[in-house]
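The structure appears right after this line, and notes come after that.
With one protein chain held back, the other chains of the complex are shown just where they sit.
For reference, chains read A, B and C in written order, and residue numbers begin at 1 within each chain.
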Amino acid sequence: MALLPDHLLAGHDAFMSGRYAAEEARYRALAREGQAPETMVIACCDSRAAPEIIFDSAPGELFVVRNVANLVPPFGPNDDYHGTSAAIEFAVVGLKVKNILILGHGRCGGIKAALTEGGDPLSPADFIGRWMSLVDEPARGVAAIADLTATERQTALERISIRYSINNLRSFPYVAEREAAGELAIHGAWFDISTGELWAMDPVSGDFQRPNVDAERAA
Amino acid sequence: MALLPDHLLAGHDAFMSGRYAAEEARYRALAREGQAPETMVIACCDSRAAPEIIFDSAPGELFVVRNVANLVPPFGPNDDYHGTSAAIEFAVVGLKVKNILILGHGRCGGIKAALTEGGDPLSPADFIGRWMSLVDEPARGVAAIADLTATERQTALERISIRYSINNLRSFPYVAEREAAGELAIHGAWFDISTGELWAMDPVSGDFQRPNVDAERAA
Amino acid sequence: MALLPDHLLAGHDAFMSGRYAAEEARYRALAREGQAPETMVIACCDSRAAPEIIFDSAPGELFVVRNVANLVPPFGPNDDYHGTSAAIEFAVVGLKVKNILILGHGRCGGIKAALTEGGDPLSPADFIGRWMSLVDEPARGVAAIADLTATERQTALERISIRYSINNLRSFPYVAEREAAGELAIHGAWFDISTGELWAMDPVSGDFQRPNVDAERAA
Partner (left out) sequence: MALLPDHLLAGHDAFMSGRYAAEEARYRALAREGQAPETMVIACCDSRAAPEIIFDSAPGELFVVRNVANLVPPFGPNDDYHGTSAAIEFAVVGLKVKNILILGHGRCGGIKAALTEGGDPLSPADFIGRWMSLVDEPARGVAAIADLTATERQTALERISIRYSINNLRSFPYVAEREAAGELAIHGAWFDISTGELWAMDPVSGDFQRPNVDAERAA
């Protein structure tokens, strides 16, 4: 068996002769001095919505958690393993990031699963069912409106879930403290895979709008 | 407050006029037809080690989980929220990926924390401490070897933890079944931030080597 | 008292020296030969959403009904006066238009009123309350989802009401017959006052999308 799939080997070769060659000094400095990203992004695992691509970001720029449907569970320390909560603690208390962005996107498979009531779980363990139960309540609410199309229900829950994750984020004491002190800003955004557009959440109303096109709406 | 930090807005503008403009047809097709990535990557949140950059990957190519230190907990369904396990279930049972890569990297802050015995937790909740306890046993073992330098201890635990995660991955029944059926291949790799090199794990020996440079060693 | 408000007199002077002067031959022909518009538009009274402006249309191009919230009541002939139904009959049976467009828009005051449960009616006669009761059912459904922002609820009902009006339109026997015969096409669209964008309804899914930007979504 090959050590790595061909597409990864070829991709890494392209990286070495392309981006690494162009940014070698930066990589060496980042290795020497450690990372100091200003922004944490909590994004989805979806292969079409990588934050580093959507934001054309440089190495060292974004500290990134990716889980299914870019969810943040409520603060709830116990003996279990909490990967997302650990990453938040590391970013906020350790790295002292200045921004956290919850980045959702359209056509999210996790959100779709949450809207599919009574469907069979993917496996008896039902990790996805349990994980997506974080938005069970709004999923039921949205699913109950028969007058919405399937796409409208999906988009609605994708955006509601970003607001839910932001609320859960604020249940972490150090997040709330740093935000209150003006040291941390929390943002939400929704990426449209088809058009490439980014819709940013208005922090007051919770509405999503395109920062350039819709700039004056927020005024 | 601005809807999004300036560096993200500028980055998205660059994406729209650059990569999106060049790959619009691909994005539209991915939106229309859904994602079908062949490869899942479990990587670290570190801002210097984004898989899409390291593998110069296209939209739709990689399904990516990122958590602190690219760890996989053992299979353990219960009432709690398990983000990484949910993503594995989604990728293996839902998307039927053909490859899973555990991608570690050098100078990992999570691994460093695991090696710092007796240090204060980042917060009373100690999510990081609990999360990194997944490699507590090898961390104690490595820390006990006084003859290793600090860097050697760090690299050793980074690579051991990749092998641990691969073992834990195989505790998921559907992973083991699909691997046994030849439908799923599991890989490990370690990225050197400073040199840009990628070290791939030999599936038999567990050793890490550079696929091109070190190919003959393994021969 | 002036015969007409100044702004109307000045506007008509501008029309005479501008558009009428430029299109005099067309106006004379339209007067001589009668109107033969291919398209009927059912639009809102809102001062910001005139179809002739949004579609930059020529005299003779659009047969236009305008009522609050661009609603179509269900087919229900009786002794009362039915202005919108009369216009539909005139357009479809008399003028034999080939297209009917229901044109909604954002920030619609009628839709907002429908979402304001328990508010005082504008007057004891409550014509608006009764008129907007055409979308009472979906208004209650949408209003029940506390997790939607006010704007999201408003947009949802604006779009649902377009689909309701299209359904009601099909309850007119001659509309249904001509559509079945391929002689009449029914469309829905939603105008964004702020950005000027037009979102067209997909006839199969009912979703709204921008014809240019989102063209491939519908494919």
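The definition used in the following text is that a contact is a pair of C-beta atoms (placed from the backbone, for glycine too) under 8 Å apart; a residue touches a chain by one contact, two chains touch by 3 or more.
None of these values were measured; they are calculated from a predicted model.
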Chain C residues touching the omitted chain (full complex): 1, 3-5, 7-9, 11-16, 18-20, 24, 27-28, 30-32, 34-35, 37-40, 45-48, 50-57, 59-68, 71, 73, 75, 77-91, 93-94, 98-99, 101, 106-107, 109-110, 122-123, 125-128, 130-132, 134, 172-174, 185, 187, 189, 192-194, 196, 198, 200-203, 209, 211-212, 218
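In the analysis below, only the chains that are shown with their structure count from here on.
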Identity of the chain that, by mean CA position, is farthest from chain C: B
Residue-number overlap at the chain A/chain B interface, same or different (half cut): same
Mean-CA-position distance for chain C and chain B (Å): 53
Centroid spacing, where centroids are CA-atom means, of chain A and chain C in whole angstrom: 39
Residues within chain A bordering two or more other chains: 194-195
